[in-house]
Structure formats: C-alpha cells, structure tokens
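Left out: one protein chain. Kept in place: all the others.
Moving on to subunit A:
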C-alpha cells in the first residue's frame, strides 16, 4: 500500500453483517411481540425462544462486524476523514439517545406539573376532581394514586446517593484513562479504565439491591402508578445503558490489556465508549435530581 491510498476514503467491500443483524432484529421484534402476548394470555409459545435466538444473532453480528472494523483499522486502512465520520456518527447517536430519555423525562414533568395537580382539582379542574376521585390528594411523590393504590417513595440519601458518587467518580477515572491514552501512559490508562469498569459493575449491583429492596420491602413496583412508572422506566433504561456502557468499556479494557490496541492518535473505539459513559453519567445526574431529590 502506498501513502496516497491512506488518504482515500475507505468504502468497505460487501459485508454480510448488516443482513445478519437485520434478521436478528426481526427475531427480537417478532419474538418479543409474541412473547409479551404469551405471558399476558398465559400460554406458552415460540415467542420467548425466538427472542433469545434474536439476541444471540445480534451478539454474533456485533462480534463479527466489530472484528472486521478493528482488523481494517489495525491494518491502517482508515483515514483521518473516516475517523471523523465515526466520531460524528457516534455523537449523533448519543444525541438520539438523549432525545429518547427526553420522552420519559417529559412524561415525568407532565405528570408532576399538569396531570396530577389537575386530578387534584387545580386550575379549572374542580369538577374533574369532585366527580372522579374526590378523595385524591395531589402530592409528589405520588404515594397514593387516584384509584387508591398505595406505595412508598424512594429516598435519595441512601443507595442512590452512593450510586451518584460512584458514577461521578467513574466519569473522572474514565477521563483519567483517556488522558493516559493521549499521553501514552499505558499504566494510567489501564488502571483508570479498569477502575471505571469496576465502578460500573458496583453501580449495577447496587441498583439491583435497590430494586429488590423497593419490590420486597417498600411495595414500590412498576405498576405503582405514575411514581413507580417513571421511577422504573427512567432508572431501568438508564441501568440498561450503564450495562451497555460497562460492556463497551470492558471490551476496550480487554483490547488494551491483551492486544495492546489504540495509540495516542488513533483510538476511536475507546473514545466512543468513553463518550457513551459520560453521557450515561449525565443522564444519571438528571435522574438523581428529578426522580430522587425533587
């Protein structure tokens, strides 16, 4: 390969992975679509198996696809321009994730500012309140729903506070690792990244603890009205993102420790995972404020 070709924009050859991924996604969607009905109607069907098969296919696809990309990158086939494409692509993907969370934060905001006060008779809704649920009191956290379901609110100063600190610290260690990578201090990189992954795992572990506690001792469930709904969907989707982020960082860790990948100039994979991690962190801070404290 001569030097000119480095500058050329790399358009990959045909690739089997997207179509494999499409089939995987189909199995997930069709499987999950049937599975939730099977559960609701209390019958056994193929849905669950198809869902699992789909997940397996997607994992297979991701491994294969990323292996190709990594091989190509290590072979020096990527230009600076392509690196920028990846970076911009990842940034826009994160923006789309932000908007996904916005939908749920929006629901939380709407419930607190509008629907719950209105059910309590605020604004011009005295009749609504009188006719529908006259006993309903509009307070947040909504521990008693209009239909009378009772639950308990999650405080912010136990596990959630610890988890906040954990995630904040992990963002710092992640950045520390990044600085290490850029200055070619491999030891700092390895330690920083290793600790970040570890903190991610601890966070997830504590999150499970929190959920167990909520379900078993507090009676705070997904079905506990608007408070439980927003609590579990927001923290749940965040938790899924933490899981994904931790896996991504862990893979980067393995690539660094085992294969000695990444250079100060060329480390998009690491960069993407760390951006994702910071994003997950910011979401948590919003969660901590709007779901737990306020």
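Heads up, the rule we're going with is that contacts are C-beta pairs under 8 Å (C-beta built on N, C-alpha and C of every residue); 3 or more make two chains touch, one makes a residue touch a chain; residues count from 1.
Going forward, contacts and distances are computed from a predicted model.
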* **Name under which UniProt lists the unshown chain, selected from "Copper-containing nitrite reductase", "Cytochrome c oxidase subunit 1", "Dihydroorotate dehydrogenase B (NAD(+)), electron transfer subunit" or "ABC-2 family transporter protein"** => "Cytochrome c oxidase subunit 1"
* Spell out the interface residues on subunit A facing the chain that's missing from view. => 1, 8-19, 21-23, 25-26, 28-30, 32-34, 36-37, 39-41, 65, 71-72, 74-77, 81, 84-86, 88-89, 92-93, 95-100, 102-104, 106-107, 110-111, 114-116, 118-119, 123, 132, 142, 145-147, 149, 222-223, 225-229, 233
